[in-house]
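The complex appears here minus one protein chain, its other protein chains still in place.
What follows is chain A.
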Amino acid sequence: MRKYLLILSIVLLLIPSTLGLVSLFYTPYPITQMDLGNRFSGMSTEHLLGTDQFGRDILSRLMVASRYALLLGTVSVTLGLFIGSLIGIISALSKKWISMIFLRFIDGMLAFPGIVLAMMFVVVFGDGIYSTLVAIAIFMIPIFARLTYSLIKEQQHALYIVAAKSIGLSTTRIVWRHYLPVILPRLVTQFSASIGSAILIESALSYLGLGVVPPNASFGLMLKEAQSFMLSYPYLILPSGILLVITVLGLNLMGDTLNDRLMKLGDTND
């Protein structure tokens, strides 16, 4: 069953990935090209998914939106993973008072609703792709910091860690060669699941007009634009809505199956 879930998640993720990758060098039409005489055209051989209220090609916009979603999600979560893990490692291995300062700071960040934090950041530093990326990365930092902190603390008294210390290995080597291989599966799982959350936050910000701004394309922005015509032209809302669900579902499934597989691997190695 798990095997099929992994295959399903890969198949689901192949859809936005392929669309996004192809958009790097080809889109059927420029995403900003308007054709006011051809608004709400519906599906046709010229426009496979039809056109929107400005006569823009929906497929082209969807391809670019997929690219932004995956790129923003991956880059922001990677940033969050690196900075958060580093903070987590320092907190776990530092003296108590340093650890306390870091932990209270992380707790403070976690207590703050992520979307509100991201909104505040975007409002202060301006909207656009880069601000959205940094805002999501900031939101991810405490999640990874907390996780890494607890994973390291969990392993700190394991005999192989005590043995590594007793040999006289440097802290850097102990972290790199001893802690990391053990905590990596959990971080990879969290990484995969967090990209899904990051894409949802990006969509929410864009929907609220604080993320990716027109004339660029994003799932949230496309949903917001289609919302006004939902009753008269319902097909407008479907492509971006369905692709958003497919992407997030694929990432979450991937996270779950990776977790199971990597944990199993850890068990056999014990």
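Assume contacts are C-beta pairs under 8 Å (C-beta built on N, C-alpha and C of every residue); 3 or more make two chains touch, one makes a residue touch a chain; residues count from 1.
What we mean here is this: contacts and distances are computed from a predicted model.
Taken from the listed names "Succinate dehydrogenase", "Oligopeptide transport ATP-binding protein OppF", "Ion-translocating oxidoreductase complex subunit E" or "Hydrogenase expression/formation protein HypD", the protein name that UniProt assigns to the chain not shown is "Oligopeptide transport ATP-binding protein OppF".
Contact with the omitted chain, checked across A:Ile98, A:Val162, A:Met230 or A:Val245, is made by A:Val162. From the options A:Ile31, A:Ile89 or A:Val182, the residue with contact to the unseen chain in the full assembly is A:Val182. Touching the omitted chain from chain A are residues 158-160, 162-170, 173, 177-178, 181-182, 266, 268-270.
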